[in-house]
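Reading through the structure tokens given below for one structure.
For this view, one protein chain was removed and the others were kept in their places.
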Amino acid sequence: MNDLFAVVMLLGIYSLLSASFFVAMDAVDVAFTEAAVGAGISTLLMLVVITMTGRKENTKRHKPFLALIVVIFTGGLLLYGTFDIPHFGSADSPIHNHVTPRYINDSINEIGIPNIVTSVLASYRAFDTFGEVVVIFTAGIGIMALLSVAHHSEDNHKIAAVNDSMHERYLVIRIVSKILIPFILLFALYVQFHGDFGPGGGFQAGVIFAAGIILYSMLFGLSITRKVISQPFIQIISAVGVLLYGSVGLVSLLQGGNFFDYNVLLTDPVAGQHLGILLIELGVGCTVTSVMIMIFFNFAERRELQQHNNIHNKDLES
Amino acid sequence: MDVLLEIIASLCLFIGSFICISGGVGILRFPDFYTRMHAVGVTDTLGAGMILIGLMFYSPDFLTLSKLLIILLLTLLISPTTSHVLAKAAMQNELKPKLQQKDSDKELNSSNYS
Partner (left out) sequence: MLTAATLAIFIVMVLAIIRGIVGPTLYDRILAVNMFGTKTVLLIALLGFVMGRPEFLDIAIVYALINFISVIGVLRYSDTNKLKHSASDIETYEKEH
């Protein structure tokens, strides 16, 4: 299959399929993330990249037989390895005898929220999650360092003409999106603050919020979206998210507990846990939203620059 | 009363599944893009709607019911929109529908048969 567009479409299907698989396996939070990240954001980013690089895969000059043999061999080894894994759902597999019983039995007393995934993610393993947030933040910085382009105001209306052609041609989409975008943003906030009780949390909410804003920028053009949300504002918000997360840990350290020990935040330990989880989920949400928007903006800006250069070259030729 | 609700719900689910499957057969068997789009666009909205209405009878509490209602509204809004936009984009990018054979071809065919 040489058409990269088709590959991206199939990737979207794969993502939807694997999410239904996660749902069938009762891993609701993972399915949520897969829905928001795999089917939504990554498809969009790949599409933007494809419009820049071209739709056809380059013809291969080498014969990939050796690679095929290596892949088959490795796959065979992995399959062989799965024979030693305990059966699915077996009660005496090691993972069910280590920390899982403690999480399931004690988390409702210690942390007091029904969704155990959130309590593991945000409280028991808060330091790991902090690492993940920092990774996302670093990804944002890396994208900015590699891809960001200096603004030049000349010929802006030409770019805008290419960009805004979408919403002028598609009246129906414009109206339906205007109805949907507030709902998407509201739903993202619901996912953010309902994460304690049902599936969801900062990561998913951030991605959904970003998807709403990306929808807006796809329809009405980057230049208009930048008037709503400017680049410096996103940069500040992404840093504020990480800072909020880290400072919750520092405050608990100063109160005499361990790093990310929310019990000491308030006099009542369970209420302290609630407050800590709320704050760090908020931090995660801020960082993820702004980094996703930042990545999309930078990719789309590169694309605009390329289009602008192409148009410019055409003008010179004619 | 419960039995009646069960029957209505099952009927809705059955009709919905039937419509969905006919849409699936349509997307596989129809000859060109626009007819496939017709199969999907028509059956997607109605089939999904019937299944969601069927599920509403099963819902245990008000929250579930309202979530199903939200999904139904979203489907009613999104599904026709995407069909419309897809057809419009295909038309603008000069994807021609597969039309009926020309009359001269037909005459040729019929003359062959006679």
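In order of appearance the chains are A and B, and numbering begins at 1 in each one.
Just so it is clear, contacts are C-beta pairs under 8 Å (C-beta built on N, C-alpha and C of every residue); 3 or more make two chains touch, one makes a residue touch a chain.
None of the values given here were measured: they were computed from a predicted structure.
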Selected from A:134, A:215, A:271 or A:305 as touching the chain missing from the view: A:215
Touch list for chain B against the chain that is not drawn: 9-10, 13-14, 16-18, 20-21, 23-25, 27-28, 33, 36-37, 40, 44, 47-48, 51-52, 54-55, 58-61, 63-64, 67-68, 70-71, 74-75, 78-79, 81-82, 85-86, 89-90, 92-93, 95
Chain A residues that touch the omitted chain in the full complex: 3, 5-6, 9-10, 12-13, 16-17, 19-20, 23-24, 26, 28, 31-32, 35-36, 39-40, 43-44, 47-48, 50-51, 55, 158, 161-162, 165-166, 173, 177, 180, 183-184, 187, 191, 194, 198-200, 204, 208, 211-212, 214-215, 218-219, 307, 310-311, 314
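Here, only the chains that are shown with their structure count from here on.
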Chain centre separation (chain A, chain B; CA means) in Å: 32
Chain B to chain A touching residues, read off their complex: 74, 77-78, 81, 84-85, 88, 92
Touching residues (chain side chain A, partner chain B) in the complex: 169-170, 172-173, 176, 179-180
